[in-house]
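Have a look at this one.
Excluded from the complex is one protein chain; the other protein chains are retained at their positions.
Chain naming follows the written order as A and B, and within any one chain the residues start at number 1.
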Amino acid sequence: MSGRRDGVSTDAAQNGPAGTVPAAAIVARPLGALIALPLRLLDAPMRALQRTIGERRMPYVFLAPNAAFFGVFVFLPIAINLWFSVTGGPALFLSERPYVGAGQYGYLFECGSFLDPNSCREDHFWRGVANTAKFTLFQVVAMVAFSLITAVVLNMKIRARGFFRAVYFFPVLLSPVVVALIWKWILQRDGLLNAAITSLGGQKILFFVDPGWAMFWAVLVSVWAHMGFYTLILLAGLQAIPADLYEAAEMDATPRWRVFRRITLPMLWPNMVVVIVLALIKGVQTFDEVFVLTGGGPGTATLMVVQYIYETAFSNQVQNFGLAAAASCVLGVVLFGLTLAQLAASRRRAT
Amino acid sequence: MKIAAFLTRRRVAGRRIHWTDIVAYGYLAVGVVVMFGPVLWLVLSSFKTPAGLLEFPPSLLPMAQVEVTVPGQPQPLPLFRTTLPDGQVRDLVQLRRVGIVAQMADPKDPTQTFRVPIDKREPVRAFAMATGNYTEPLARFDFLRFLWNSIFVTVVATAITLLINSMAAYALSIYEFPGKGFAILTVIGTLMIPITIILVPVYLVVTELRLVNSLWAVILPGAATPTGVFLLRQYMLTLPRDLIEAARMDKASEWQIYWRIVMPLTMPALAVLAIFSVMWRWNEFLWPLAVLTKTESYTLQIGLNAFQGELQTQWHYLLAMTVMTLLPIALVFVFLQRFIATGIGNTGMK
Partner (left out) sequence: MADLKLVGITKSYGGLAVIHGIDLAVRDGEFVVFVGPSGCGKSTLLRIIAGLEEVTGGDILIDGVSVTRLPASDRGLAMVFQSYALYPHMSVRKNMGFALENMRLPVAEIASRVERAASMLQLTPYLERKPKALSGGQRQRVAIGRAIVRDPKIFLFDEPLSNLDAELRVATRKELAALHAEIGSTMIYVTHDQVEAMTLADRIVVLRAGRIEQTGTPLDLYNRPANLFVAGFIGSPRMNTLPATVVTAGPDGGMMLAGREIAAAVPDTLKPGDAVTLGIRPEHLATVIPGDAGRSQASDLTVTVDLAEQLGSETYLYAQTADGNPVTIRQAGQITITRGNRIDLLIQRDALHVFNSAGLRVAQSATETLG
């Protein structure tokens, strides 16, 4: 055939998405080599299977392992959870648990007044609910505020943007236990923060003895640990706003504040909704950071719902699985509602 | 400051510096201190001796009292800057201490001794890393065991997750088959259900499977992540259908199409999922806490939490262990930071 066009042409466009991310190669190569061997060994049996059941039934084969795991560790547990929540007694095995109907729920919801946890039979649960609500509210507000500011700043024409982005993102990767220990160390009685306060002439503050301070730091530490994640979502949204909008505004000599209010915020709103809902979901699920940081204390000042569930089921003297299951069903309903909101938000973002 | 000058240097010459630019750099500077500071403080503190940790106000760098070997003394002796009764200031070693009075000696001439009240002297300190904080727990606790457990859990769970999630994503993106819609719905419906909600029943399932206190109890329940299926499927949907059909014409079996064509082309998404999975597994806390009750099956996070309880007064070990725990993930971050950030920015998940 003709050799006229044998030079590499400039139109050598991407023939598919491979190789678009160079960093992928670092992970991909050794990983690929490792994975390839067992996959190759499966060639023959899989071909035989395909011969037997036909090409059209192969997707079920591919779906099967994941579905099996899903069934055993997600769907079955959801079903069991429902059963647990309507049975009583300390036994773990279903057959040994007497049916109590809505008894566990009734016990959970037995309250003099829903606004006062102390008036409830299971006051710890309601303190958990109240604390979680308080925590989530403050956390979402602070999270949105800080990540929005950070994203906007990172989206400006600043130097060393990659470095600063990394700085804010770094804590996201730390484990909750590590995060909590870092801050526990800083906030302790003779810690760095108290040293700073006394050097400025103040008095040492016992952060973990005062309920208000304990909640304050629980919220702040959580924001510190996770804001990088939300910042990235907002940053992606900011970068998706077409530059010509800003250029047009600049041509009209629009003041920066007006540009922010009239262009940036409305265009960013879908991502904001995602951030808010995700922060809500994560807030409601909060457990480990606060648990390690404050242990739920002082008293029950920072006891969260999830900690209540965990302790009711696993670390109390009497393990009350039924009550824990009922509480987690309640939590599940809340989270399901939030998930629906998240999906609706993502869909709006996509369109 | 040079750095400030560098940071404020305009990329585009002639653009006026708006006040918002100054505020922005101020915010970023504070950000660096607030975000990096605590971690740096942790690392610095982890090299302090127990005595150094108890100091208030704390010193910035790990310092330790200088000790000098003096002829005629079996042990190295601590060095003090001493104000002698005659007002002379000299560096002396402490031979012994009785009540509030210490017997001091000149390190160069130990025969020359002084009796000094202890408030008339200050320890001579120098920068010193208490590496014992790291080496001693390795000997005293089963730290290596926990480390191994964490690595095992992370690697095996990530491998399983990548395999079964990509298989499911492949089925849900490349094929049309009855029940596909339902399968996609269940994936999406469970995206946000955390293991917290079903802690008790999963515990029951794991008990029935006789897996309690086995690392498999940590690995298996979270292996089929809906997030992973979702992410990979979104990516696979962008692959040209022609490639799949070309492979079919090339006599590839469906399994070969999966691992020889689709998997390599999905590498960027697989890498993102791999990083996420490593992060999830390495940092996982609640579930291992519930299901691992024997010390020998602890992962690092659980071990660390246990230390936290046991070592309330031994911060020097605890801080060192904390550094050890965050180190691997920090290394991952340093090398793959940009990549992780893009991945999260584009997928909106972690």
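The criterion applied here is as follows: a residue touches a chain if its C-beta (ideal position, glycine included) is under 8 Å from a C-beta of that chain, and two chains touch if they have at least 3 such contacts.
Owing to the predicted nature of the structure, the values given are computational and were not obtained by experimental measurement.
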| item | value |
| --- | --- |
| Touch criterion as defined above, residue of B:E55, B:D109 or B:D250 at the omitted chain | B:D250 |
| Contact partner of the left-out chain, one of B:A130, B:I174, B:I261 or B:L336 | B:I261 |
| Where the missing chain touches chain B, by residue | 240, 242-243, 245-253, 256, 260-261, 264-265 |
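Note that in this section only the chains that are shown with their structure count from here on.
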| item | value |
| --- | --- |
| Geometric centre distance via CA averages, chain B-chain A, whole Å | 18 |
| Touch list for chain A against partner chain B, complex | 16-18, 20-21, 23-24, 26-28, 31-32, 35-36, 39-40, 42-43, 46-47, 50, 55-60, 62-63, 65-67, 69-70, 72-81, 84, 92-94, 149-150, 153, 156-160, 162, 164-178, 181-183, 185-186, 190-192, 194-195, 198-199, 224, 228-229, 232-233, 235-236, 256, 274, 278, 281, 285, 287-288, 292, 306, 309-310, 313-314, 321, 324-325, 328-329, 331-332, 335-336, 338-339, 342-343, 346 |
| In the complex with chain A, residue positions of chain B that touch it | 6-9, 11-12, 18, 20-21, 24-25, 27-28, 31-32, 34-36, 38-39, 41-42, 45, 54, 56-58, 159, 162-165, 167-168, 170-172, 174-175, 177, 180, 183, 186, 188-194, 196-205, 207, 220-224, 226, 229, 235, 238-240, 243, 253-256, 258-259, 263-265, 267-268, 270-271, 274-275, 279, 282-283, 285-286, 289-290, 301, 304-305, 308, 315, 318-319, 322, 325-326, 329-330, 332-333, 335-342, 344-346, 348, 350 |
